[in-house]
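Removed: one protein chain of the complex. Kept in place: all other protein chains.
Labels run A, B and C following the written order; every chain starts at residue 1.
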Amino acid sequence: MVIESMERNPEISIRLFSDPHLLSTIRSTVEGLAKVVGFSEKSRGLLMLAIDEALANVIRHGYDGRTDEMIWVHLWRVREPRGIRIIIEDLGRSVAPEKIKGRDLSDVKPGGLGVHIIKETMNESCWEQRPEGGMRLTLVKWLSPEELQNVTPTKPENTFP
Amino acid sequence: MVIESMERNPEISIRLFSDPHLLSTIRSTVEGLAKVVGFSEKSRGLLMLAIDEALANVIRHGYDGRTDEMIWVHLWRVREPRGIRIIIEDLGRSVAPEKIKGRDLSDVKPGGLGVHIIKETMNESCWEQRPEGGMRLTLVKWLSPEELQNVTPTKPENTFP
Amino acid sequence: MNQELVIEQKIIGDMIVLRPAGDIDMARSSAIRKAVTEVVRTRPAKLVIDLTAVDYMDSSGIATMIEALQSSMRNKMKFVLVGVGPKVRSAFEITKLVGMFTICDTVEEAAK
Partner (left out) sequence: MNQELVIEQKIIGDMIVLRPAGDIDMARSSAIRKAVTEVVRTRPAKLVIDLTAVDYMDSSGIATMIEALQSSMRNKMKFVLVGVGPKVRSAFEITKLVGMFTICDTVEEAAK
């Protein structure tokens, strides 16, 4: 019962202002939850990058750089397969999801890397237009088989003979 | 205008379940914001400890250890004096604020350290009974004079001759 | 669903070393408490808790250390803390408990 409802209600919900100076704090939050779930240091670094790029895009493209708008970030630990789910919502400009795409990396130039980083890092990344206006981005990342192996067994007392 | 409204609306608002496994994530969040504000590593460690003890007390005493209740954490950067403000709200048991007190430390025994840690760490710590039920804890910590000195000047270009 | 505290145990002569890895907080201090209880039951001459891999400890962790100290004393065992990093140290300091414990830098030193 509890588990089911946790799957529906975010375990942690954050509302923040669209201020770039707050992004490092949200990165820390995601890093923290990813550590609890059992992600390796490398995966946690990539997760920080993905959430950072997603939030920077909301500020830059959704809100045209305005710093006094609202962003919502919802976080879940996911059980099967073990991992993390992140939903980012805004009330900014709403664009057709097919317009959000990473650029061809063979053309070396500054900019246009965020969406590429997000898609490369996450197992799922899905942009939607919200009926209320703004965008919703759903991100999912699972533990790798190696990370799963390093995770402590469910009963910690087993490690103690 | 913006600054004034930021002083009123929390810059970051978090809603979490009363699950002890989520406390490390909230510690990371507070650490992240404290870094942005300019707190030293040592102060950040103490801030993590204070928020952790406050949330643990909400779970333990406010919610009798139940893990499926709600806790709200609101965070602000504060400008004058420069620092951080944290408000923690719950809908758990409501006790008279004067009952919440740290114990005499000269009596060495396990437990009863949390309130002492909170009061020692923060410049302000104030418990209130919420009219809606539950408790509200307001915590404020300012930069020390030394930390203030190490903070970058307002115009970063000044550092670059 | 959560990465739990991993606690390694090593027997060196008549000394037992417990080495938890991870943050010790409300969600995880019971694991180390349980491990300490098991060790005390076997009554080694010395119990060492190596905190080198513990970056953070809250008051529930400190309470566990006080319990370990007290049950070591009751059982006439020596109790030593090792590898106390800056964050953990300041948790002991703010609770004015740092003087209660024998603290060594390394396990080798604790063995003396």
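Everything that follows uses one rule, which is that a contact is a pair of C-beta atoms (placed from the backbone, for glycine too) under 8 Å apart; a residue touches a chain by one contact, two chains touch by 3 or more.
No experiment lies behind these values; they were computed from the predicted model shown.
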For the chain not depicted, the shown chains it touches: A, B
Absent-chain contact - pick from A:M48, A:I88 or A:L139: A:M48
Contact partner of the left-out chain, one of A:S13, A:T121 or A:T152: A:T121
Residues of chain A in contact with the chain not shown: 19-21, 23-24, 27, 41-42, 45-46, 48-49, 52-53, 56, 59-60, 105, 108-111, 113-114, 116-117, 120-121
On chain B, residues whose C-beta touches the chain left out of the figure: 35-38, 77, 79, 82, 151-152, 156-157, 159-161
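Rule of thumb we're sticking to: only the chains that are shown with their structure count from here on.
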Topology of the chain contact graph, where touching chains are joined (line, ring, star, complete, other): complete
Distance between the centres, which are taken as Cα means, of chain B and chain A, whole angstrom: 25
Euclidean distance of C-alpha centroids - chain A vs chain C, Å: 36
Sequence positions of chain C contacting 2 or more other chains: 1-2
Residue list for chain B, restricted to those that touch at least two other chains: 19, 21, 24, 27
